[in-house]
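In what follows, a structure is listed as structure tokens, so that the remarks can point back to it.
Just one protein chain is left out here, and the rest sit where they should.
Chain nomenclature is as follows: A, B and C, assigned in order of appearance, with residue numbering initiated at 1 for each chain independently.
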Amino acid sequence: MIEYVESKENIARRIARIFKTGDVVNLGIGLPTLVANYVPAEVTVILQSENGLIGLGPAPEKGREDKDLTNAGGMPVTLLAGGAYFDSATSFGIIRGGHVDCTVLGVLEVDQEGNLANYKIPGKMVPGMGGAMDLVAGSRVVVAATTHLEKTGGSKLKRRCTLPLTAEHGVDIVVTDVGYFEVKGSHFVLKEYFEPYTPDWIVEHTDADVQVPPDCKSWRA
Amino acid sequence: MIEYVESKENIARRIARIFKTGDVVNLGIGLPTLVANYVPAEVTVILQSENGLIGLGPAPEKGREDKDLTNAGGMPVTLLAGGAYFDSATSFGIIRGGHVDCTVLGVLEVDQEGNLANYKIPGKMVPGMGGAMDLVAGSRVVVAATTHLEKTGGSKLKRRCTLPLTAEHGVDIVVTDVGYFEVKGSHFVLKEYFEPYTPDWIVEHTDADVQVPPDCKSWRA
Amino acid sequence: MIEKPVISAARAAKMVGEGAVVHVGGFLACGSPRGVLAALAELGTRNLTLVCNDTAVLDEKNGRVTGVAPLVKNRQFRKMIVSHIGTNPESQRQMNAGETEVVLVPQGTLAERVRAAGCGLGGILTATGLGTEVQEGKQVVEVQGRKFLVEEALPGDVALIKARKADKAGNLVYSKTARNFNPLMAMACKTVIAEVEEIVEIGEIDPDQIHTPSILVDYLVKA
Partner (left out) sequence: MIEKPVISAARAAKMVGEGAVVHVGGFLACGSPRGVLAALAELGTRNLTLVCNDTAVLDEKNGRVTGVAPLVKNRQFRKMIVSHIGTNPESQRQMNAGETEVVLVPQGTLAERVRAAGCGLGGILTATGLGTEVQEGKQVVEVQGRKFLVEEALPGDVALIKARKADKAGNLVYSKTARNFNPLMAMACKTVIAEVEEIVEIGEIDPDQIHTPSILVDYLVKA
């Protein structure tokens, strides 16, 4: 019997392997931010931050923070050589205009039609959508990053989202800590299962239609 | 008997008196460009040029032209200290957004409803509207600058334009070489007559409804 | 060029009238006009409508109260048009309690709506928000077979913005990600007040590197 153990690290590790050199990537706040730590050394991705920069670098050393230089979470960051600053209209022009190759977002719910809900639990938590709606509507490839199961054991992947949507049919790829899924037509396609999980275990623990194609393969972090 | 003598200089002289210090002004190509020469020394206007600058200065000395610095007619110009450059979207944002106080345009026809035609004589001359349509739609005050009569003796001020319009109801003020008119409701109001012309002469030589209010006064260049 | 008045933060705050629509620059308070906002909080002007990226940070326990957060706490806004309120629990509380009207706008749409106002556009067509709650009550237009929401221009009475540097004419240069909504808001409001860290002579800023041209700025406040 396989026991589910949440692993944000595995999610971040696998997503980091999606990119190729030159890709412009926007990483959402929270779990997606971790992805930056696992990009292979031989791959150069260019990070965009929707508050107005391209060429996001690592956090500054303590004491070297610049009050005028933060990421979209308001945290101090640095800029790599060759990076650039711009205003918010240009920033979202870059996002909406398809100049961001890939965006990685956190999830409250994601469903088999590629619908994403991640900005609102009515009456409980309403942080607002920030840039998420534009990022999902505009990026070429949208990756939803989520633990496979909720703390209460329920599936984060749904047949149909019940929460207010961030975007309709926006998600292309879902990476959880048990597998890598593509949204195709109206179901999930399991492209990879992360050992020790098996395709059978994943199908059983996903509250949505999951197709397991013949070329579904295993992946180890 | 009064004989009509065309005077672009008088038109430019009178228009130059419309501005007050701080006004942002766009002067069209041709006759309107002359206006800059007659702005009183005590008035500081700020000239915008739709190809992307604010703070237009005089033409450069011969030999000091900069290939990267022209006006909207493609002629070499200079920039005053405190001027700025911007792209065409920002330039027309400034125009359409009401940040230009006054625009002065040339005329093929202007009518008593404030309609302006100045970009096209079908089948004959079709230079295109360039920035004229945006300038008329967007500026706070639009001044049409025109000789009062055509070479053939006809009135440039019309009851209704017959040529394709540059803009509907866009013109606020018409200055010719015989008088200063405002467009009010659906007629011209003669605010000033330029001696030696008289209100009677002007009404007679204008193919449109011209109201002469009690406070209509004379003006000398 | 004409020089712009350099005024105190207190005088700037008084230019924001009761009931005004106020556009405030800044992104989680990075690039927000701290001095003018502090003066406006002290003045206590009410019934304002806020247009801002977010309601900034209200975390009194850890001593972090930034940007417009003090004004939110003071209940100076009757309406807040923002993309994010997650870092200011008081703004969430006011919304859930029905005390303050909160309109959540996708960040890119907010930027374009403010820009549209400044650029004399009626609005823009965006796919952002299609099929979500954001679509409610909005016109949908089809262009080349694709559907788009009509998002309307969002003009303001007063812009309170922050720049790194101004010349005496009011030309502005922003710093790094403190730029964000500031140049957009400078175009969208009747009165524009820029809080700046440094004021230099006219002609000292390279005209190719001016982010906001002087004609858009009415008053300068020294930070």
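One rule holds for everything that comes next: a residue touches a chain if its C-beta (ideal position, glycine included) is under 8 Å from a C-beta of that chain, and two chains touch if they have at least 3 such contacts.
Computed from a prediction, not measured in an experiment: that's the story for all the values here.
Shown chains touched by the undisplayed chain in the intact complex: A, B, C.
Among C:Thr100, C:Ser175, C:Thr191 or C:Thr212, only C:Ser175 touches the chain that is left out of the view.
The chain not shown here is touched by just one of C:Met95, C:Ala116 or C:Val134, and that residue is C:Ala116. In the complete complex, the residue from A:Phe19, A:Phe92, A:Tyr119 or A:Phe194 that touches the missing chain is A:Phe92. Among A:Gly138, A:Pro164, A:Gly179 or A:Pro199, only A:Gly138 touches the chain left out of the display. Touching the omitted chain from subunit A are residues 21-22, 24, 44, 46, 48, 53-55, 79-86, 89, 92-99, 137-138.
Residues of subunit C in touch with the missing chain: 112, 116, 119-127, 139, 141, 143-144, 146, 148, 150, 152-153, 173-176, 179, 206-209. The chain not shown here touches subunit B at positions 49-53, 66-74, 79, 85-89, 91-93, 95-96, 120, 123, 125-134, 137-138, 164-169.
By definition in this document, only the chains that are shown with their structure count from here on.
Taking the mean of each chain's C-alpha atoms, the chain closest to the overall C-alpha centroid is C.
Inter-chain contacts peak for the pair A-C. Separation between the centroids of subunit A and subunit B, computed from CA atoms only, is 56 Å.
For the pair subunit B and subunit C, the distance between C-alpha centroids works out to 35 Å. Residue positions 115 of subunit C are each in touch with at least two other chains. Not a single residue position of subunit A touches two or more of the other chains.
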